[in-house]
Each structure stands twice: as structure tokens, then as C-alpha cells.
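I have a structure I would like to understand better, so I am pasting it below and will then ask my questions one at a time.
Of the protein chains in this complex, all but one are displayed in their positions.
Here the chain labels run A and B in written order, and each chain numbers its own residues starting at 1.
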Amino acid sequence: MAVPVEDPNKEAFLERVRGALGRSTPIMVTPDHPTLKTTLPRHEEKVRTTKARTEARRPQNVARLETIATAAAWHVHRAADAEVAANIVAEIAATIHAKAVVRTAEDIFKRVDIDSTLRKRGVSPTVLASGRARRKTDLKDIAFKADLGVSGVEYAIAETGSCALFQRKGNARITTLAPPVLALVVEESQVLETLDDFFAIVRFQFLTNRGRLPNYYNFISGPSRTADIEQTLTIGVHGPGEVHMILVADA
Amino acid sequence: MPEVKTSRFKSESVKALANDNIQRALGAPFAHFVDGRKSAIETDYTEESWDSMRDRAAATKAHTIERLDYYLDLVDKNVRRNGGHVHFANDAAHANQIVLDIARQNEVKTVIKSKSMVSEEMGINDVLEKNGIEPVETDLGEYIIQLAKETPFHLIAPAVHKTKGQVSDLFEKFLDSAPTDDIEKLCIIARDVLRDNFTKADMGISGANFIVAETGTVVLVTNEGNGRMTTSAPRIHVAISGMEKLLPSIEDVGLFLRLLPRSATGQRITSYNSFISGPRAGTDEDGPEEFHLILVDNGRLNLLKDETLREALSCIRCGACLNHCPVYRKVGGHAYGWVYPGPIGAIVSPMLTGLKEGKDLPYASTLCGSCRDVCPVKIDLPKLLLDLRHKVVKSGASTMPERLGIGQWHNAMKTRKKLEGKVRLGRLLQGLIARKGIIKRLPLPVVSGWTKSRDFPALAPRSFAEIWRDELSGGDRS
Partner (left out) sequence: MRVALCATCLVDQFFPEVGEATVKVLRHLGVDVSFPEAQTCCGQIGFNGGYRKEAADVARHFVETFEPYDHIVAPSGSCSAMIKVYYPELFADDPDMLQRATAVGEKTHEFSDFIVNVLGVTDVGGVSTGLVTYHDACHLLRELGISEEPRTLIQNTRGVELQEMPKSDACCGFGGLFSVKFPEISTAILNEKIGNIHETGASTLVANDCGCLMHIRGALQRQGSKVRPKHIAELLAEGLD
């Protein structure tokens, strides 16, 4: 894809900004700001120790994630193995009398076989990915008619009770956005301790992958909510009003 | 562009004080904001202290603003490298033109919008409508005021002044829905109507809570899900932002995600945070085909070039200053006459739209300092308000009676002799209006408003200095 052209107004705009700040020449070196001024080896070390700490404190992190997520109105389920996890998803579908279920085309579903468990309950999940005899334009229509959306995650963050999802092939945004009920499958090894842990890892990916990160990633930290009318809380506006987090032990 | 009514603050504030509905809205609903924030800070555990976080955030924003040209350049390069377009808009009219051009080039007929205060500065909805394009606000509060044809009452909760009854009436009138006083039902009515728009709209316009320079990433902080819808469902996404919303690195975001939700809504984190760096990549399943970021000046240079006022650009639009301001809590957002109300609005609105028209706004404060106490990025709001007052005086815009009054004071306070001379005269004259040491009516310019609701004390028959001389000094006179 061609890089979009620079705005012809940019130089004049930046010159005015520079002038307002009392400078006539642009800054040519990376500014001395703690998060910017680091070397790649130092950052790599930081990520390494982050991952080691995460690994060492896994039970505490998972417990903390469960506590905070529950307080933020997630339904949190613990699954000892993949089969239990797959059954939980099927039970959620049964409880809400789901007729249409959609899911992403992620590897987690090779391990957590919700296709089988759902089919046993009479529901066949639709995989929201193109190249499965489906045009991209149909994804929206299917998602908006679904009762339940199921997806894996990239990471979960204990500090905030959040799931981080990266957009990529096989992972359509609309899967976790349109249906009124959402189930996210989280492997315990994906649980990070803090927001800073997440951003340190993401930044490392950015610095080493020639600056390529997904153009879209997001956090889901609870059900959709608003208090716009008389500051009274209502759950479930435009996003899912019921969110489930299924924490499954690693293989 | 929305009409600038900053010069009407005095008259509008008096109207607001007499409006029962506004007074009701400014009471209990706001207690939620205040208590929620306090609770979130005190009970939601963070490893770092609240004050330390504020210090680091203030330093980060100051650092960024001081090098804004550098970071804007970085944003531009990175967003474009990710396949997005970046536009630099000098003012609201320019920004509107950019949006229209994008819309025309892509045959856009319907637009959905999520929250963007800058788009209010632009009056983008009117502009789109005049050009045959239908804009629909998807943020529930913004949607309500769009139907009511009003401006936002608050930074975070634009429709907080509307009762559920008023919302029901609006929905009945414009959506043909059945009247109800059930708030949840009202939300569902709006949800169903808006859901239809999500699937059909050609273009989505959003704001930006933060823009990360290093990765070229727009960060959205939302609760409803309309922000995600607006930026995911349509084929074109346009993000509009003030040029000051930048942060240097993605590793700065965590700190601000701790400060903003707690300060704004008393939450540990909002339900959704989106990180958008460009259009859908080749292998992505969905998302917009085109991404545009519009960075808007619209008068922010006026703040930038002033070394004292520059820190107003650090604002992360949390609304905490409004929630804790005794003045805002009595008059609400509309009285401030433009897009931004409360303490931050009293600084930003005059500097962006004209100090002459907005000269009353910096004075609409008791300088109590509550705003400074709660600002997550430690903007010294009272200091900025004082600076603006000085600018108003220097520009010659003060009223004649006020200038004369201060002139009298200035004269009197230069020497003791002058002061005592004026006081002697005052004691003589006050015999006409004082009874038993109390003045019930002060028929003097500038100060007459006091006695409409309050008694005023008479000058004491003997000053403390005289008492000292006569009784207390014991011969020790300095």
C-alpha cells in the first residue's frame, strides 16, 4: 500500500507551532523523556524480567484478575482444562437460549473445541473470517444477528480486569462488539500483572518488528455501560451487556 | 461554528440559578462524580501514589507541549507509515472543509459520530447537514442533546441536565417511541435506533483522548461501545483532535489510563479502550478501509505562545475541575457560552474565541483552588485565571466603574494618611445609610449587588489603628 501523501499544509503548520514555542529550527534529536530514551537491549531486558515476573506470579495474577474482573461485572469462570472451558461456553449459550453464535478463527479454538460442545447443544457457531466461502461484507450482517460472540485474547491484565485483543487475520472486531453476550477465552499464561507490563511488551514488538503493530487493538474491561441519563447506570448499550471471561489452565 | 455567547455569562448564569431543573441536575447527579472520584482514588489500589502519578503526568504533558512540533511531526510520519492520512487544520472552517472533501471524495451520505469536543468547536453537524450529509451522534448524551438542539452541559456527561422525563419526551417526538420513565428502557430505545445506523453509515467521526506520537496511535477511552462501533463499522474513519492531545510513547499511556477514568467517572478503567493506528491491514477481517487523522489548531496557538497559559494545553478533558467548582455547580455548562465550561473553559474559551467577548469568564471564579487540587495533570488553574484577569485589564476592557473603584482603592492605600482621609469621609457619608453598624442598601456602583441578599458592615467608628494609638500601644509607637 502506498504511503499517503504528506499534507501540503504541514510545514507551515509546524513552523507556526515552532514559532509559538520560541524556536526557529526543528528538534533533531530524540527528546530526553524517560519512556523514549532507552536502548533496545535495555528494553529487551525489561521485557524479559517482566515475563519472568509474570510467570513466577501467575497464580496471584490470575486470582487478582478474577477479583477485579468480577467487581467490574464480568462473569468469571475457571476451567481446569480445555474440555471444561469448551463446555462452559456451551452452557453460556444454553443459558441465554442462543440460536446464533459467532467466533473468531483463532488457534485457541483448536484447543478449546467449542464447535463440538456447541453442536451438541444444537448450535453451530459461525466463524467470522473471510476465505471460508464468505465475503467480508457479510461479516457485519451475521455479527449483528448473533446472540453470542466468542473470541480468544492476546493478553489479560490483572490490574484493570481487562482483556486485550489484537486485530489480525481471523480476528474480526465485530465478533466481540455486535452480539449482546460476549465470551472471551483466556489462557492463564496470557495474564499480565499491570498496564505497564502490557505496554512494555507492545512497545518491544513495535521496536523490533520494524514498527509494525496491528493497526487496531483494544481493551475490553467490562460490559458496555452508560450513565448519561440522570447519572443512573445502565448496562448494555452499544456493546455486549453481558461479558464472560473463561480462565483456562495452560496445556 | 457554534455561536460564541461568552459575553452573556452574567445574564445566562442568573437564568440558570432560577432554573429548577438545572439546579436539580447540578445537585445529586454531580455528587456521583465527586464521590466516585474520591472513592476510586482512595480505595482502588495503585502501586504509585496519586500525587506521584499527577506529578509524572504533569511533567510528561509539559515536556510534550514544549516540543509539540517534534511530536506532531512524529505522529504524521507514523500514521502515514501505517497507511493513514494526516491533515493539519488551521481552524474550524479549515477542518470542516477537510471533512467535507473526504466525504465528497468517498460519496459519503451518512455519518455516525462518537464523542469529540473539537467537532463541537467546528459545528461539524450543521456543516454536514447543509451539505446534504446526515450526521448521527452515537454517544447517548450527545445524541440526546443533538435531538434537543442544545450544546453540551458538561465535558463528560453532555445531557446530565435532562430529566428522564425530558428524554422520554424527546424520544417520543423524534423517534415515535412510547413514553416511559424507566431509564433502562430509554437506553434500549436509543440503542436500537443507533444500532441501525452503525450498520449503514458510510463514515465514522471520532475524537481522540490521546495520540501516541511514537507509534502513531489514537487512543479512545469509552464506556458505551459506540466509540468502537463508529471506528470499526463504517468504511471510512475520521479522527478529529486538538493538536495538543499528544503523548510521546505508548509506554506513557498506562499512567494516563490510571488518571483519566478515576478523575472523570470514578472508574478504575472504562469498559473500552481502542488503539487505532491506521486503516485495516490487508489481512484484517474488518475495519475501515481509510483512516484520517485531523489535527486542529483553532486558536490553540494563542495558548501555546504564552509561557504562563501554555499549561492549559495539558488538559486531558476529565471534567474534574467542573465537578468541584462551586461556580460551575451553581450555573452549569450552558452559561459559559461556548464549548468548554468550568474552570478550564474560563481559560480556553476566551483564548480560542476572543478575550474581549469572554472577559467575564476569568472573573467567574472565587479562586477557591478546588480545581487545582483535583486536576490530574496539576494545571494551576487559579494562576491562569489571575493571569487572564491581568490581560483583560491591560487590554482596557474593564468597566469604567470598576477601574474608577480600583483607582480609589489604589490612591487610598498608598499612604496611611491618604487612607485615613478617605475613611474619615466614608464615616461621614455612611451616616446616611448605616443603622446600628449595618448597611442594608449600598447605593454605590460596582458594590451595590452585595446588599440585595446580604447585610454590609458599616465602617467602625474607630479603626484598629486608632484604638492602638489610644489604648493598646502603651507608648510603644512604631
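Please note the rule applied: contacts are C-beta pairs under 8 Å (C-beta built on N, C-alpha and C of every residue); 3 or more make two chains touch, one makes a residue touch a chain.
What you see is a predicted model; the values in this text were computed from it and never measured.
Taking every chain of the complex into account, the chain not shown here touches B. Across B:V296, B:V331 or B:A346, the single residue that touches the chain missing here is B:V331. Of the listed residues B:Q105, B:N131 or B:T366, the one in contact with the hidden chain in the full complex is B:T366.
Within chain B, the residues in touch with the undisplayed chain are 10, 13-14, 17, 326-327, 330-331, 360, 362-370, 372-373, 383, 386, 388-394, 398, 402, 406-407, 409-410, 412-416, 419, 423, 438, 446-450, 452-460, 462-469, 472-473, 476-478.
Here, only the chains that are shown with their structure count from here on.
One finds 31 Å separating the Cα centroids of chain A and chain B.
Residue ranges of chain B in contact with chain A, taken from their complex: 25, 28-30, 32-33, 47, 60, 63, 66-70, 72-73, 76, 78, 80-88, 90, 138-141, 144, 157-160, 162-164, 167, 183-184, 186-187, 190-191, 194-195, 198-199, 214-215, 223-226, 228-229, 232-233, 243, 248-254, 257-258, 265, 268-287, 291, 295, 297, 301, 304-305. Looking at the complex, you find that chain A touches chain B at residues 1, 3-4, 6-7, 9-10, 13-14, 16-21, 23, 26-27, 31, 33, 35-36, 68, 72, 128-130, 136, 139-141, 144, 160-162, 167-174, 177, 194-196, 198-200, 202-203, 206, 211, 213-232, 234, 236-240.
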